[in-house]
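A protein chain is absent from this complex, but the other protein chains hold their places.
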């Protein structure tokens, strides 16, 4: 018997608006106990003082609490990514199993497969350091197994949510930490997670000394990592293809080499819908998952950008809006999961893009 | 004898960096007394307290002062548009004549033609009202004549820089003004100018009562207007095609119907370079001139945007970065003149785009 | 038998941190069913997209839900004011009754008295218009009665939380609204509420035609109003003195004539602690409740301010931080309830200040 993955994209009128999810549950389109993970793009600033994420999590947990045991709810990856700059539109993406008991046709192609896994709680001294990468690596391997994905080469996207360092945690570790700066710890934690994914997916062989946060030539083409203050462990969601799953959904990925690498995205869209014109594949695309960042060297194809010099707007906000505009133009939709902070996730100034689509 | 237009795009390392222009003058590539207009994208916020524009103007005037009589310098349109959100790159665009005394080949096609004109100083009570539209209409007609453009149908782009209302000007008019709010007066002045262009280009027949700022169904597909505190008159620059001009440069325009109307831009690029792939026409494109704005109804193709609800970042900054990303992805370059505040310049939430290119 | 009011100020480590309130309830210092109102200063931007307020409300309601019937919880005024600019510190202020059955000493002075009242739900066409002012006027009168305050002259502070106009409500009213701009509707609603308070307290005799939002010479010296999207009715909390109440707490108020009117505040502190030096009364001050705003005429005592020209930071954020610094310097503490948007609440550029203190 084959499993079937479903990906449901729903609108959000405000960070605490879960009405569309409630309606989908009520209508039987989503079974709460078969939800594997929830991603959302919320409308805060995506930086330290973004309270839209916490508000969405609180509202979503309140909605799901009557349906799930507390431990199941606590273990459910809820990845809120703040920042809908430019025309990006706040939205929910629910990854769930249909529960349909489908007979697997012998010649059916591999379909979208998904699973999550958790690391153990990290000690503050491990955050942003090789120990974190190793824990994430192992969690990715477990999630691959749970998703019945044959191997790393069939994985197209790994979402990681990871902890960060607060003053209290720095004190707990008696100063033996990667950094005592909260904002920096977010970047190092994301970077360590991304390199953990890269290790699990054989994109990187070993982790050289002091690579995290420094050696930007090491990166994963399939990792998307975000840090959250509410966690002490890392949550991992793996998406790929597996013959154990059935249904029409597929996933593909590419890497933008810089912030204007539209050809990479166009190539990905050609995979989804060969020969279709600009924006024509939109109805078949369920979700767009991308990372964006300002290049650290201050330029795009030799032309200066000002994202790192703007003391009024964080560079992460600039980058999301800009790459969001590019993706929206190519795809034809503004409900796009464009996330900032792409340390070791794609090359410096670029980032991974994944599409989930109906084949 | 035919005239020849040249359009030179140059980088800017800071708002007061005119070194690239100085070098071009020194090398004989630009003759200061043949400059028709200068546009620039500077890195301020593009809103009320954007001092990057004034700094660029002051530096540019200091550079040109030794070459031009004071009245010529004063009459030269210098249009600084603030805001290089996302990956947009600060740059100068100089519109100048080569001065080459070219014999006009009998069968040579019409080429890029350009000229400027000024209105008389506006009384504060005229700003943002039909009187301004009529003055701009007449100035556009004069510039068309000066550029030896046969008629409105051969015009592809009109840049207008127009005055705004300050407290002092409101007092001067004894309160008989369109608004006593400075920021609002910028929008009304841009809108009145755009409708003046629309009248001159036969895009609109007459100006209904109370249309300015209200009837968003009236718009020009070829106007780009910005308001500046330093002006009392309107400066107009007209770009089009004329048989009296020669050389390889051409101009084309289109209208984005909304902020993600990539097909409109792709169609324009197809005009420039039929059959060329994504980003392949970049080397032949001299300048991209576009308007961007957040739709007033809070959505793009039915999906909510948050640009108008963000009290931390002005919607004009959001819109420039987002549309800038779309254009950069399609064109393959980040030196793009994307300007905000598109009242009556294209449909609500969309805007005109013009390309100057080598044929 | 006399009632006794208590005012408990508690720290907040994040918008959803209700741990200090939980501890106070657990320790028996606060009885949930005797809470009259909760105010809080939360750390969002205090503007349209401030999600810290909603997060605090959700966390507080979750904390109180087990203790109160749903209708009691729904009717409890929870006034979250966003914005802790400068050194202001996020904090909770709980207004509650001790429940002590104290015999009233015959010669005991009047003590702090408090009560709340609600208006009926407002029709969208009433928001920001005289109808709202009249409803608030009547609710203030009811709260005065409930608090057993002898008359308007014994009232020192009235907190109003009031609704605003959203696109949906504008549509419901078929356009018959005070404004179709959401941000503007917040100001008009606050202003109408403040004038309602002024009517109830005999600070204003009648409401002239078109006074709301225009005639800034009409104002209350004791109103503090904030608008919230979650309401359809107005919530009113009245604080004053009454012989029916006992205990050590008192309240006093003054009006800052402009943003640097330290003498007004110093005079108020002299009331609290005659002859005490700068900052010496701090231990006896329970709560500081103030309004701040940028003067609409762009100057303070003739010197230009730039709050209204700053397109990067809202003037309300500037004003809160600046007046917050002045108050913190005089009082000696940063847990101050300084709220922005002072339409008809004190003179243009100034605002009311109230102190609750131990006599």
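Labels A, B and C are assigned to the chains in the order they are written; within every chain, residues are numbered from 1.
Criterion: contacts are C-beta pairs under 8 Å (C-beta built on N, C-alpha and C of every residue); 3 or more make two chains touch, one makes a residue touch a chain.
Model, not experiment: these values are computed from the prediction.
Looking at the complex as a whole, the chain kept out of the display touches A, B, C.
Residue-wise, the contact with the chain that is not shown comes from B:16, picked out of B:16, B:138, B:180 or B:358.
The chain not shown here is touched by just one of C:319, C:342 or C:356, and that residue is C:319. One chain is missing from the display, and on subunit B it is touched by residues 15-16, 43-44, 49, 51-52, 54-55, 58-59, 62, 312. The set of subunit A residues touching the chain not shown comprises 45, 47-50, 167, 182, 298, 306, 309-312, 314.
Interface with the hidden chain, as seen from subunit C, comprises residues 11, 13, 43, 45, 84-91, 259-263, 265-266, 277-279, 294, 300-301, 303-307, 309-310, 312-313, 317-319, 321-326, 328-330, 332-335.
In this text, only the chains that are shown with their structure count from here on.
At the interface between subunit A and subunit B, two copies of one sequence, more than half of the residue numbers in use appear on both sides, so the contact is built from largely the same positions. Among the remaining chains, the Cα-based centre furthest from that of subunit C is the centre of B.
Chains A-B form the pair with the most C-beta pairs in contact. Taking the mean of each chain's C-alpha atoms as its centre, the chain lying closest to the overall protein C-alpha centroid is A. Averaged C-alpha coordinates give centres for subunit A and subunit B that are 39 Å from one another.
Residue numbers of subunit C whose C-beta contacts span two or more other chains: 49, 312.
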